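Down below is the structure, laid out as structure tokens.
Note that one protein chain of the assembly has been removed; the remaining protein chains are unaltered in position.
By letter and in written order, the chains are A, B and C; residue numbering begins at 1 in each of them.
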Amino acid sequence: MNTTINLAGVELKNPVMTASGTFGSGEEYSEFVDLSRLGAVVTKGVANVPWPGNPTPRIAETKCGMMNAIGLQNPGIDLFCERDIPFLKKYDTKIIVNVCGRTKEDYCEVVERLAGEDVDLLEINISCPNVKAGGIAFGQNPAAVEEITKEVKKYAKQPIIMKLSPNVTDITEMAKAAEAGGADVLSLINTLTGMKIDIHKQAFALANKTGGVSGPAIKPIAVRMVYQVANAVKLPIIGMGGIATAEDAVEFILAGATAVSIGTANFFNPTATVEAVEGIEAYMRQYHFDSINEMIGLVK
Amino acid sequence: MNTTINLAGVELKNPVMTASGTFGSGEEYSEFVDLSRLGAVVTKGVANVPWPGNPTPRIAETKCGMMNAIGLQNPGIDLFCERDIPFLKKYDTKIIVNVCGRTKEDYCEVVERLAGEDVDLLEINISCPNVKAGGIAFGQNPAAVEEITKEVKKYAKQPIIMKLSPNVTDITEMAKAAEAGGADVLSLINTLTGMKIDIHKQAFALANKTGGVSGPAIKPIAVRMVYQVANAVKLPIIGMGGIATAEDAVEFILAGATAVSIGTANFFNPTATVEAVEGIEAYMRQYHFDSINEMIGLVK
Amino acid sequence: MAGKYKESVTVVSQESIAEEIYSLWLQTADIAEHAVPGQFISMYTNDGSRLLPRPISICEIDRAKGQLRVVYRVTGPDTGTEQFAALKQGETIEVLGPLGNGFPLEAGKGRKAFLIGGGIGVPPILELAKQLDAEKQIVVGYRDTQFLLDEFGQNGAVFVATEDGSAGTKGNVMDAVAANELTADIIYACGPTPMLRAIKAYAQEHDIECYLSLEEKMACGVGACLGCVCQSRDKDAHSNVHNKRVCKDGPVFLATEVEL
Partner (left out) sequence: MAGKYKESVTVVSQESIAEEIYSLWLQTADIAEHAVPGQFISMYTNDGSRLLPRPISICEIDRAKGQLRVVYRVTGPDTGTEQFAALKQGETIEVLGPLGNGFPLEAGKGRKAFLIGGGIGVPPILELAKQLDAEKQIVVGYRDTQFLLDEFGQNGAVFVATEDGSAGTKGNVMDAVAANELTADIIYACGPTPMLRAIKAYAQEHDIECYLSLEEKMACGVGACLGCVCQSRDKDAHSNVHNKRVCKDGPVFLATEVEL
């Protein structure tokens, strides 16, 4: 049985990875999960300089989901390279660094800095609500998506994953723009923008007012978008949004994802990622798939 | 304590109504609910002619939500006027007729036909996935929203509610377009487009492949959009999306909704609407609101 | 029209009666009093993440005790039916019912009838067998393990078909009819669609009055959402198109009225 998948020339032992921002750089969950069992670890978004993030409360629970407004707190690329990459190198897994920024230059600086580092892929988060380009978030405008992809590609030594926002009318436009800009891989979906009001305090549940909704609640929207994008572009897709079990992971793969990321589920099941690895194998045995590649986009 | 609200000159005894398509024309749930307790009954979408809708399965369960792809099955405006309006007239509640169509002309025909009927408001569903205008759904393009609003207004005798789709990058653009077109009230949100794959059958859960996600899972997204729209236009808003309890209803009102609709919750709690009426009153007593109008948009 | 009730009901007893098949007796306030054979109840799980009801046929009605029996299959791990199977005596769940229209008992009075159940369509046939006043030939088909056979034996002549041939005729219910050279003037049936299709064809061929209980994915269960329609031969009075609601207009239909 072959579970290896290929993302722009990088071979992963299996399609299961962590979703950026939910797994730190792996250290905290390494108590629960042997990171070497995972296809890849995707790190929390890192910027050119340290970011303090948003005020608290940053977290709110929603039905079958949660909202976060972390605001991309991160220690900056220098400390990240010094501490987090060496930590991850101890494991037999691929390293995917999620990159965030406020301007094009911010992104490019991080990407350039990572060119000399021993990491496997870069995931460019153009769907963070803090990041504006001429008043419009990078990820909600096809021209901006194409441009930032092109810019980043100029500096990148590793293949580039563009991470798309679901808060758009037509996700395939964004996917095509990223493809046109030279993206190697797409990942989707980031969180859906939501809001919660505490009716007893008569105040917003999050200090930031709005936050990103994640978890099983958003899975049907994510599956739909993965399916649409898989049928609109040629690039491999990393699917995510509400994956909690191997069955969920298989659903994304059948819809067209080459790999899957598990985010919020780590918070209620710290071993969700390894369980997904095992469960996908069980599914392949049950339905007689020799290679996971036979499953990708099977349902049309 | 005053729970009456005003929608474009129409006075409702309380802000609680039913969400179109989840309550038929009220008959089926009249076994559980005294319709006279509700602010208004919003009927299932009706077109100029009978529509057969989509093939089955039309329903799928999702985490804290569901998907439907009914495809706007309806008996056509003639039978509707003959049967459903007289039925609803027996109750002391406002009647809001939800209107659907494939073309501008379809909509206008229904609106014109209803001009002579004793109904209180018309809700124009421009967010149904079957309805195309030049390849783009009416509800996903501001120019189309404005145009259809203007057209419909030409024929309308009753105030017009434009029902907005959440499957857009910026809902305030659509709201402003509807306002510019002369809409009297806005309602939001309709369902989010989703997909579910049955991994054992390796097939789509819905015959239509995609369906509309509704229920508590989508509430944070709906609250966010209601808040955004309330702060972008002057029109009263009917908020909906995942409301299951009085607490949920209050959340929407605090975010800026003048009225609320309850949809999916009827399916798991047939008395959800009257319970919301009672619970809102209890909330007003607890927090000493004399008039519900003091609550609208209180959280800024 | 009899009323419908949303009740929080108490589990009287639960047992596994075959592999993955459970039998559950529920104490109801009103539903048992009004239920008739062929109707179903909407059962809700106690898990807030599963909103929709599971439509489950009424298998037995004990009006005296105010109890209902349902027999259901656990469809897999992490399903609503698996949660039902975990219910213990004294625990409560929400149900809505009785829903839909039952089998027409008058139509069969004094006639020679087939009562056909296939797979998880077998349970509603039991209460039908108990209440129908006819010459009853109960034909039940199973994949492998059988259940409810003792109860059927007390209510008529029983003919069994199993797919694996482990009991009765090897094959489906129609094979059992053929093997036993059975005939009837009226048919009542519940089971998987391919089985119903075969029965409908047989009934048409032999010009027999035939009632079929259909299955469809449901949301409201009361006729409001139009989620559960089947295609009808004639334009339906309610829908004004060729669609009938399984939950409200059915689940039992005259075979000639519906397209399968």
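Please note the rule applied: contacts are C-beta pairs under 8 Å (C-beta built on N, C-alpha and C of every residue); 3 or more make two chains touch, one makes a residue touch a chain.
Here the structure is a predicted model, which means the values were calculated and not measured.
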Task: Just list which of the chains on display the missing one touches.
output: A, B, C
- line: Among A:Glu11, A:Asp34, A:Glu61 or A:Glu105, contact with the omitted chain is made only by A:Glu61
Statement: Among listed residues A:Trp51, A:Phe252 or A:Phe289, the absent chain is touched only by A:Trp51
Query: Of B:Ala19, B:Cys64, B:Val111 or B:Ala156, which sits in contact with the chain we cannot see?
result: B:Cys64
Message: Considering the whole complex, not just the chains shown, which residues of chain B touch the missing one?
response: 63-64, 216, 245, 247
Message: Just checking the interface: what residues of chain C touch the absent partner chain?
response: 47-50
- request: Just the residue numbers, please: which parts of chain A touch the chain that's not shown?
  value: 21-24, 28-29, 31-32, 44, 50-53, 56-61, 63-66, 68, 70, 73, 75-76, 79, 200, 215-216, 264, 266-271
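Here is the rule we go by: only the chains that are shown with their structure count from here on.
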Query: Based on the averaged CA atom positions, which chain is farthest from chain A?
result: C
Message: Measuring from CA centroids, which chain ends up nearest the centre of the complete protein set?
response: B
- prompt: Taking each chain's centre as the mean of its CA atoms, how far is chain B from chain C in angstrom?
  reply: 35
Field: Centroid distance [mean C-alpha coordinates] between chain B and chain A, Å
entry: 34
Task: Could you please state the distance in Å, as a whole number, between where the Cα atoms of chain A are centred and where those of chain C are centred?
output: 46
Task: Spell out, as numbers or ranges, the residues of chain B touching 2 or more other chains.
output: 63-65, 216
Task: Could you list the positions in chain C whose residues touch two or more of the other chains?
output: 48-49
